[in-house]
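Notes follow once the structure below has been shown.
Only one protein chain is missing from this complex, and each of the others stays in its spot.
Let's look at chain A:
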Amino acid sequence: MPLDASFVGRTYPPTAPYQVGREKIREFATAIGATDPAHHDPEAAQALGHPDVVAPPTFPVIVTMAASRQIIEDPALGVDYSRLVHGDQRFAYTRPVFAGDELVCTNTIEDVSTRGGHGFLTTRTDVSTVGGEPVVAVWARYVIRGEA
């Protein structure tokens, strides 16, 4: 079933705040082998002018992937999750994520299309603090494979 193009431009209500923990940043950095002290040691991060340990560049996906379920599981849009493939991913940072951030995601559907029997869905997630400070904008493009 083709995705409904009338969803383009739709913005969803902001998600519940995600509390960025110091140990979560350390765990994520360790999992990707990122050993820079600024990911692990608050003093090293403070020496760079940051309030607490700095998250690696792709860390925000933890927050945005959970938030994007708002779109992917929207029954009105009707994405078949079993046919979903992650196509593209992009981050544009206002600043890095730090331990102690409380992050809120606002999801927007930027594009919906169907080509060659496959569906394409582009989402934009604006990640900001609970105080409204923008942190990072995150785009994901998904391919929903056709039944061919």
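Methods note: contacts are C-beta pairs under 8 Å (C-beta built on N, C-alpha and C of every residue); 3 or more make two chains touch, one makes a residue touch a chain; residues count from 1.
Going forward, contacts and distances are computed from a predicted model.
Trainee: Can you tell which of "Cysteine desulfurase", "Branched-chain amino acid ABC transporter permease", "MaoC family dehydratase" or "NADH-quinone oxidoreductase subunit F" UniProt lists for the chain that's not drawn?
Mentor: This omitted chain is identified in its UniProt record as "MaoC family dehydratase".
Trainee: Touching the absent chain in the whole complex: find that residue among A:D4, A:D88 or A:E133.
Mentor: For the chain that is not drawn, the touching residue is A:D88.
Trainee: Thinking of the whole complex, not just what is shown, which of A:L3, A:V20, A:V54 or A:I144 touches the missing chain?
Mentor: Here the residue in touch with the unshown chain is A:V54.
Trainee: Against the chain that's been left off, what residues of chain A make contact? List them.
Mentor: Given the touch definition above, chain A has residues 24, 27-28, 30-34, 36, 38-39, 48, 50, 54, 56-58, 61-62, 65-66, 86-93, 96, 139, 141 touching the missing chain.
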